[in-house]
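I have placed the structure first, in the form of structure tokens, so that the comments after it can refer back to it.
As you look at this complex, bear in mind that one protein chain is not there, while each of the others sits in place.
Labels run A, B and C following the written order; every chain starts at residue 1.
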């Protein structure tokens, strides 16, 4: 049997293939020459499986989709305080020809608009970085996320520099306000190289899954950014990723996302998957026409809306078994607040009075911080009730289970 | 043993009790006389347990927290198309003295600002509704959500009408643009009665859990609004709930929320719980000072951030067992896209070749639409491979399991 | 011989009669029923001659043209400080649905927009004025300017009150910000009565000439407002009179002006004349289509542009005559800065050394303050040179000619 997931995606691809609305970006020749009929959809699950359909091996320039990725890198290189001092996180409903600097601070309003992205690029590595080192930082970080070596299309970069007046205007204005220090031409040169990194739809799906998985690479299992950075980037994409119409996207799609002018569209569904579409024709907002339709289909048909979370809480208690002298609470899955709360509520309701209470966490895949703290506190209270606490944890999912008073549960 | 959840909340309450920042709203005497030291925190899980600490039985006026609730009622009474034609969903970064009407349509930008909330109130029931029937619709719907009969504080209502110039200005302007038809004084009168409905922190936590639970009441199990309405309301709160600073709230707290000028603050963590705080002192944005701090604590300490979802996908496959003639896939929990995908991937990888494949869904609590469709498609493909498909479903969690071709799995 | 001025106006009227662009205001029935073909042009010189052509006796409602007139009345009733504290003088480039309140003060930006005009109406008479007394103040002041008793069209007033939502919105918002204190409904009622005062094109031309003549009625010679008020009102019309497009009007027409939605258009050319057009069809800015074209024609063809002032300075020295023992400086016309400067320069250049210098001002029509001071100072210096100063002033155009040291010139 073949998994039908790929077939689902194929069906979506086929159903939208006839859509010819919009037009390929034409402000530089390299983009204008793109084949407008190209179309690819890719999904990568947080545990590392990728489903691709259509032209998923065709490379295109990452363009503005580089913005959230570089933002993650800058947060890692400089820390939250430094980055937030230079670039805000508020949505900008303003028109295309506005700089969207915050009054007072003159910070760009968020890292998803050009002013914010140029500032963010300038923050890469450290204060002494030059064009080359910042571009290499971006290229190498994006490569780590994608799981393969990506390259900069230098011909495209040259071509875009010829019509970079808008970005040069922004960079000069940012230096005028003391937001950036480097030569405006250098920062824009580096930023445009960053935008000229070539990716496939498959790359973007894998990259999206890195965020959706809380910063852990879905294939290698390597942590590629901190959980906090992944959360920050997804939050900013949720609020500011789709230019104007942020509210429309949030209500009808509900997947943090970012689009690029070459036709790419990256989405991250927290805890579930990265999603990518590639189709060069753009709508009047500059988003891939078929990309937007694909995300609407996925969100609606496949319940992929961020606030549409199901109540997993009660599923973490796999089983409760009572023998003569012990009651065993068998946990499973991921232990978050609501799951831990459910376990603790069941503990509180336990009237067996058996001398021993066994916590079997061998089926638990992961304890969130809050879950770990709550379960340990539950164990402490059980022991305070005069009962023996035994922990079954063969995979060390709950390391150093200090009950808060220096004591530990017995091990089985 | 007592569940430590309440103790956690008590600790948060105690740690923030010394915070005296901000000031009680003073634009009408009734609000100005509030005891500024009152403080309550309440959490209600989606499966119906409520934890309250502090002054959780003190009633206060719901004020602007009525906005998302009335929005839900209007969506139910009039349908999405009618409501969206009159009120948008986009964040408004505009200043306090702006009407925030969209250019072109003259729609209020969203239902969380006064212009949108007044319009939304006017949509309650139907075109022929009068003040009384709209107010009763709000009161009765809010009561259903809270699980007890709520009342309108008529003295407060009278008092607020005396300083209702701003809302009257908005209502006249809305009628000027044809957004509302009724007499502006009537709509504002009804809207202010809606804002004068009295609630407790506990009420708000239960109400929040109705949304977090996808529209099903956490205590009664009754469906109080459609899943789509719950999703719409939470999405709008996520983008527009906290006035300016929406991006700051989204990145640092990440819980869809709405505050009221009497000191209430309502949050909904999808799939997990409703959260409420009550503390009358307001910060410069008009949000409860201690309320905001409490939400920050909960989001940080208890991992309650919307995009911080854990990967539950792999937990739905409880067990795979193979005997001589059959392979049994035992599912559990909620079957969403990522869970179904995991099951299907395991099915595809199955090399046992047993003549029978058993799907045991007796531990499944709920199939999301997408999960149901994917699992049924998986069964169909298994049978196409020439294997017998058996379904174990004692609780009818997967009713009418048509495999898409009019045939059904065998039952065990 | 008949003066050709009227024929000039007839020619302009005829040449624009074929213009049918625009549409009659239709937001209330009374305006919608206006005969769209009506057309009148009227000009009144500052010395009181009026030329009218077309439908110059047809009455129409004054509408927004009442704004500058009521502003003059309010300045007279309350003084500059009180009025400027409540209403600013800055142009508002903002769109129609904005309130145009200044940030910080919440003052309406100027008295020509509705918010400013409603506030201005509320300032009429004194703090205790009621609707009736404010309306009567406006009606009676406008009548004084027009030189005949004007009336309020009560049917029109009633009709406009039915669609006064926008103005009611503004009035409520103004009270919300503490700019007005009275009941919003009352102020709007009075304001709309003020707008319903009926005038003819001829009335408006006479009214315009009152301003152009520095506050002195062109026919009666009575001072109807202070020179400072006339200057203030014309300055505000110059900057804010024609909604958006103030710069376009200033560069291409250059005549301070105000239009009304019933088709009236009032202009004031300082020192020369009042101009009025009446034609009900309005362009997309809400100004009379033919009215705007007429003003363009007059400005271009008849050099009626405010900054197109000719150098009159040298014309004030009518003659210099020298006899054996005296030199006579014969002055004429209006003595402003540039004229006085020219006289003084000639005095300084006088090398006749005659024992007596005669100043003959019998042909002078008016000394501006600066002119008076400069000429008196000139006399003083002549006497300091040891020469006798004689003043010929049969009409007492230069009363109390104190030379600054308590002495006076001899009289002839």
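The rule we apply is simple: contacts are C-beta pairs under 8 Å (C-beta built on N, C-alpha and C of every residue); 3 or more make two chains touch, one makes a residue touch a chain.
Predicted model only: the values in this text are computed from it and were never measured.
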Could you tell me which of the visible chains the hidden chain touches? A, C
Touching the absent chain when the full complex is considered, from A:35, A:176 or A:323: A:176
Among C:198, C:368 or C:390, exactly one should touch the missing chain; which is it? C:368
Pick out which of C:17, C:181, C:325 or C:385 touches the chain that's been left out of the picture. C:385
Thinking of the whole complex, not just what is shown, which of C:60, C:342 or C:359 touches the missing chain? C:342
Residue ranges of chain A at the interface with the undisplayed chain: 95, 97, 99, 101, 103, 106, 165-166, 168-173, 175-177, 184
Residue ranges of chain C at the interface with the undisplayed chain: 1-5, 8, 45-47, 49, 88-93, 110, 212-214, 227, 231-232, 234-236, 238-240, 244-248, 250-251, 254, 256, 270-273, 301-316, 318, 332-334, 336-338, 341-342, 344-345, 347-348, 350, 365-366, 368-371, 374, 377-378, 381-382, 384-385
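Quick note on the criterion: only the chains that are shown with their structure count from here on.
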Most central chain by CA mean? B
Most distant chain from chain A, judged by the mean position of its C-alpha atoms: C
Inter-centroid spacing, chain B versus chain A (mean Cα positions, whole Å): 23
Length of the line joining the C-alpha centres of chain B and chain C, rounded to whole Å: 61
Residue ranges of chain A touching at least 2 other chains are none
